[in-house]
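Right, subunit A next:
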Amino acid sequence: GGGGGGDDTAGGASAEKLTIYTARDKKVSTYVVDQFTAKYPEYKGKVEILNLGAQEILERVRAEKANPQADVWWGGTQQGLSAGAGEDLLASWQPAFASKMDPKYKDAEGRWFGEILLPEVIMYNNKALTPEQAPKDWDDLLKPEWKDKIIIRDVAASGTMRSIYASMIVRQSPDGSNPQPGYDWLKKLDANTGAYAANPTDLYLKLSRQQGTISAWNLQDVLLQANQSNMPFGYVMPASGAPVLVDGIAAVKGGNTTGAQKFMEFLFDDKLRADLAKDYYQIPAVDIAEKPEWLAQLGLKPLDVNWDVIGKNETEWINHWNSQIKNKG
Partner candidate 1 sequence: MIDVTLESVSKRFARGGDTAAVDDVDITIAAGEFFTLLGPSGCGKTTTLRMVAGFYFPTSGRIRFGTEDVTRRPPNKRDTGMVFQNYALFPHMSVAQNVAYGLKIRKVGRVESRRRVEEALGQVHLAGYGDRRIDELSGGQQQRVALARALVIRPRTLLLDEPLSNLDAKLREETRVEIRRIQREAGTTSIYVTHDQAEAMAMSDRIAVMESGRVQQIGAPQEIYHQPATSFVARFIGRSNVLSLPVLTAAEQSVTVGLPAGGEITAPAPTGHGLRQGDTALVSVRPEHLGLTSATEAGALPGRVTEVEFTGMATNLVVDVAGEPVQVAAIDVPAGIAAGDQVGLRLNRERMWVVRP
Partner candidate 2 sequence: MSTIPATPGPATTAPVTGEPTPPGGSRRRFADRFSGGTGSRWFPYVLVFPLALILFGYVVQPMFATFAESVGVDGVENYGSFVTGGGVARSSLVTSLIISAASVLLCGIVGVAMAFLLKRFSFPGRKLIEAIILVPAALPPLIGAISFQLLYSETGILPRGLQQLFGTENPVLPFSGIAGVLIVHTFTMYPYFYLSASAALSGMDPSVEEAAYNLGAGRVRVWRTVLLPMLTPALVSASLLVFMTSLASYTAPLLFGVDQTMTMQIYINRTNGDLPMASTYASVLGVVSVLFLLGMRWYEGRRSYRSQSKGVAAHRREITNPLGKWLALTASILATAVLLAPVATIALVAFSADGSWTTEVIPAAYTMQNFVTIFSDPAAFQPILNSLQMSLLATVACVVVGVLIAYAVRRLNFRGRGLLDVAVMLAWALPGTVVAINLISAFSTGNAFSFGQVLIGTFWIMPLAYFVRFLPLVFRSSSATLAQIDPSLEEAARNLGASWWRAFGTVTLRLMLPGVVAGALLAFVHGVGEFVASVLIYTSDTAPISVEINNRMYSFEIGTAAAYGMLQVVLIFVVMVVSGRLEGGRRSSREAAKWTA
């Protein structure tokens, strides 16, 4: 095992060790790091990747605050990263790509930056339903024909789902002052929900084994499952728009800043972004020149919601949903 992360200068090598905590898929992270070390050979053998869940990254970074082990926090929701920033865990800086980025996709103080966009769409089992049969918009989910056909990844523990549900509330009360119509809507959705899935895997299993036929999920994963794992999944871009989540990256405060910054700059390399978009269905948070076909044809329609309102109220709303609505519709 290696010694402590950031202060490991032994051997007088030209580059310090770089430790990355990532919530990205292992295939993605391996691919990116391979490209990175190809470009910066001094980092060969010096990059250590730990694949963790987004929540675990937060826990780890938080617990290691006194002696940070990680340099890069790669992959986390806007909420998670903001929490980290709020707890003074993240380093603040201004990379080159920041200027190209829409301010709503990054932290104002430069402590984290959006990397990819995750539109939340309607997913369906395309063995059980034809694209014509699938619901076209969020409100279609409440139709009686979908009674018990909907599978939902359990909300409280999932950043993705929390955002979708909060968006559904904000959709009906843009300033968040009156969540009641949203609650009513969610209650009807709960009535149609056949089962809550424990985690993504569970969701995929339940859906593919037709315990239900519809779900709400992020586009990237739907495409990945359908194209790489043979899953019978299709998606519908909701007519009224998809809530778009930002998944980002940050440099950990007290870590190997040089390496972290070099890595983050590299991640926004145009070529790399294009590859990731093509192979891993990522929608970059910055504009890229060369879009793969699926992205060009996507027709992404963001749902117009105020994320600050969501950020402020999410916990309360989700707690309410969890205790008053879930399984009661």
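The candidate set was assembled so that all candidates are chains of the complex that A comes from, given by their letters.
General observations
Keep this in mind: contacts are C-beta pairs under 8 Å (C-beta built on N, C-alpha and C of every residue); 3 or more make two chains touch, one makes a residue touch a chain; residues count from 1.
None of these values were measured; they are calculated from a predicted model.
By the touch criterion defined above, subunit A in this complex contacts candidate 2 out of 1 or 2.
Those residues of subunit A lying in contact with candidate 2 across their complex are 1-5, 25-27, 48-53, 55-56, 59-60, 63-67, 69, 83, 127, 154, 156-157, 159, 162, 195-196, 198-202, 204-206, 208-211, 225, 229-232, 315, 318-319, 322-323, 326.
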